[in-house]
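A single protein chain has been omitted; all remaining protein chains appear in their positions.
On to chain A.
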Amino acid sequence: MAEIEMDHSSLIISETDAKGVITFANDDFIRYSGYSWEELLGQPHNILRHQDMPKVAFADLWKTIKEGKTWNGFVKNKTKRGDFYWVYATVSPITFENGETRYLSLRRKPTRAEINKYDALYKTIK
(Lines give C-alpha, C1' and ligand atoms only; values in the text may rest on other atoms or scores of the structure.)
Protein backbone atom coordinates (compact mmCIF):
# COMPACT_ATOMS: atom_id res chain seq x y z
CA MET A 1 0.00 0.00 0.00
CA ALA A 2 1.30 3.40 -0.98
CA GLU A 3 2.44 6.11 1.41
CA ILE A 4 0.84 9.49 1.20
CA GLU A 5 3.03 12.36 2.32
CA MET A 6 1.54 15.37 4.07
CA ASP A 7 2.23 18.89 2.83
CA HIS A 8 4.32 21.08 5.10
CA SER A 9 1.49 23.64 5.26
CA SER A 10 -1.20 21.12 6.20
CA LEU A 11 -2.68 21.03 9.68
CA ILE A 12 -5.13 18.24 10.42
CA ILE A 13 -7.64 19.17 13.14
CA SER A 14 -10.18 16.88 14.74
CA GLU A 15 -12.28 16.73 17.87
CA THR A 16 -13.72 13.67 19.61
CA ASP A 17 -16.01 13.25 22.56
CA ALA A 18 -14.83 11.65 25.79
CA LYS A 19 -15.24 8.18 24.22
CA GLY A 20 -13.19 8.95 21.13
CA VAL A 21 -16.13 9.40 18.76
CA ILE A 22 -15.44 11.99 16.05
CA THR A 23 -17.38 15.26 16.56
CA PHE A 24 -15.38 17.46 14.21
CA ALA A 25 -12.87 17.06 11.36
CA ASN A 26 -11.39 19.76 9.15
CA ASP A 27 -10.84 19.71 5.37
CA ASP A 28 -7.24 18.44 5.71
CA PHE A 29 -8.51 15.51 7.82
CA ILE A 30 -11.02 14.64 5.08
CA ARG A 31 -8.39 15.11 2.35
CA TYR A 32 -5.79 12.74 3.86
CA SER A 33 -8.15 10.14 5.34
CA GLY A 34 -10.17 9.80 2.14
CA TYR A 35 -13.43 9.69 4.10
CA SER A 36 -16.25 12.19 3.60
CA TRP A 37 -17.54 14.24 6.55
CA GLU A 38 -20.77 12.23 6.53
CA GLU A 39 -18.74 9.02 6.81
CA LEU A 40 -16.62 10.40 9.66
CA LEU A 41 -19.24 11.99 11.92
CA GLY A 42 -20.12 9.65 14.76
CA GLN A 43 -17.36 7.15 13.93
CA PRO A 44 -14.68 6.21 16.49
CA HIS A 45 -11.37 7.91 15.85
CA ASN A 46 -9.63 4.52 15.55
CA ILE A 47 -11.24 4.15 12.11
CA LEU A 48 -7.80 5.49 11.01
CA ARG A 49 -5.74 3.04 13.07
CA HIS A 50 -3.04 1.23 11.11
CA GLN A 51 -2.16 -2.38 11.99
CA ASP A 52 1.55 -1.46 12.19
CA MET A 53 0.89 0.79 15.19
CA PRO A 54 1.73 -0.80 18.55
CA LYS A 55 -1.13 -0.93 21.00
CA VAL A 56 1.02 0.53 23.77
CA ALA A 57 1.27 3.80 21.83
CA PHE A 58 -2.51 4.32 22.05
CA ALA A 59 -2.60 3.06 25.60
CA ASP A 60 -0.07 5.75 26.45
CA LEU A 61 -2.09 8.35 24.52
CA TRP A 62 -5.31 7.57 26.40
CA LYS A 63 -3.55 7.36 29.75
CA THR A 64 -1.94 10.78 29.20
CA ILE A 65 -4.96 12.70 28.01
CA LYS A 66 -7.22 11.16 30.64
CA GLU A 67 -4.84 12.61 33.21
CA GLY A 68 -5.55 16.00 31.65
CA LYS A 69 -2.14 16.25 30.01
CA THR A 70 -1.07 16.87 26.44
CA TRP A 71 0.25 13.90 24.46
CA ASN A 72 2.71 14.09 21.57
CA GLY A 73 3.64 11.29 19.26
CA PHE A 74 4.26 9.94 15.79
CA VAL A 75 1.35 7.94 14.32
CA LYS A 76 0.96 5.87 11.17
CA ASN A 77 -2.62 6.31 9.95
CA LYS A 78 -4.57 4.23 7.43
CA THR A 79 -6.71 5.89 4.72
CA LYS A 80 -10.10 4.67 3.54
CA ARG A 81 -8.43 3.02 0.52
CA GLY A 82 -5.85 1.23 2.71
CA ASP A 83 -2.90 3.62 2.00
CA PHE A 84 -1.03 5.13 4.91
CA TYR A 85 0.29 8.52 6.04
CA TRP A 86 2.53 9.49 8.97
CA VAL A 87 1.63 12.37 11.27
CA TYR A 88 3.09 14.11 14.30
CA ALA A 89 0.12 14.39 16.66
CA THR A 90 -0.56 16.71 19.55
CA VAL A 91 -3.63 15.65 21.56
CA SER A 92 -5.09 17.50 24.51
CA PRO A 93 -8.24 17.39 26.60
CA ILE A 94 -10.36 20.53 26.29
CA THR A 95 -13.19 21.69 28.54
CA PHE A 96 -16.34 23.50 27.49
CA GLU A 97 -18.33 26.07 29.39
CA ASN A 98 -20.89 23.41 30.37
CA GLY A 99 -18.14 21.27 31.86
CA GLU A 100 -18.04 18.71 29.07
CA THR A 101 -14.60 17.29 28.23
CA ARG A 102 -13.58 16.50 24.68
CA TYR A 103 -10.25 15.79 22.98
CA LEU A 104 -8.61 18.02 20.45
CA SER A 105 -6.07 16.50 18.08
CA LEU A 106 -3.70 18.44 15.80
CA ARG A 107 -1.44 16.72 13.27
CA ARG A 108 1.54 18.08 11.36
CA LYS A 109 3.98 16.72 8.86
CA PRO A 110 6.83 14.65 10.42
CA THR A 111 10.32 14.68 8.87
CA ARG A 112 11.56 11.68 6.94
CA ALA A 113 14.15 11.00 9.59
CA GLU A 114 11.45 11.00 12.26
CA ILE A 115 9.28 8.63 10.20
CA ASN A 116 12.16 6.24 9.68
CA LYS A 117 13.07 6.34 13.34
CA TYR A 118 9.57 5.60 14.61
CA ASP A 119 8.75 3.11 11.87
CA ALA A 120 11.76 1.09 13.00
CA LEU A 121 10.96 1.59 16.68
CA TYR A 122 7.32 0.48 16.37
CA LYS A 123 8.47 -2.67 14.49
CA THR A 124 10.64 -3.64 17.41
CA ILE A 125 7.80 -3.09 19.89
CA LYS A 126 5.45 -5.19 17.84
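Here is the rule we go by: a residue touches a chain if its C-beta (ideal position, glycine included) is under 8 Å from a C-beta of that chain, and two chains touch if they have at least 3 such contacts; residues count from 1.
Criterion: contacts and distances are computed from a predicted model.
Enquirer: Could you tell me which of "Methyl-accepting transducer domain-containing protein", "Peptide/nickel transport system ATP-binding protein", "(2R)-sulfolactate sulfo-lyase subunit beta" or "NADH dehydrogenase" is the UniProt name of the chain missing from the displayed complex?
Expert: Choosing among "Methyl-accepting transducer domain-containing protein", "Peptide/nickel transport system ATP-binding protein", "(2R)-sulfolactate sulfo-lyase subunit beta" or "NADH dehydrogenase", the correct UniProt name is "Methyl-accepting transducer domain-containing protein".
Enquirer: Hey, which chain A residues sit against the chain that's not shown?
Expert: 13, 15, 24, 26, 68-70, 72, 74, 88, 90, 92-97, 102, 104, 106, 108, 110-111, 113-114
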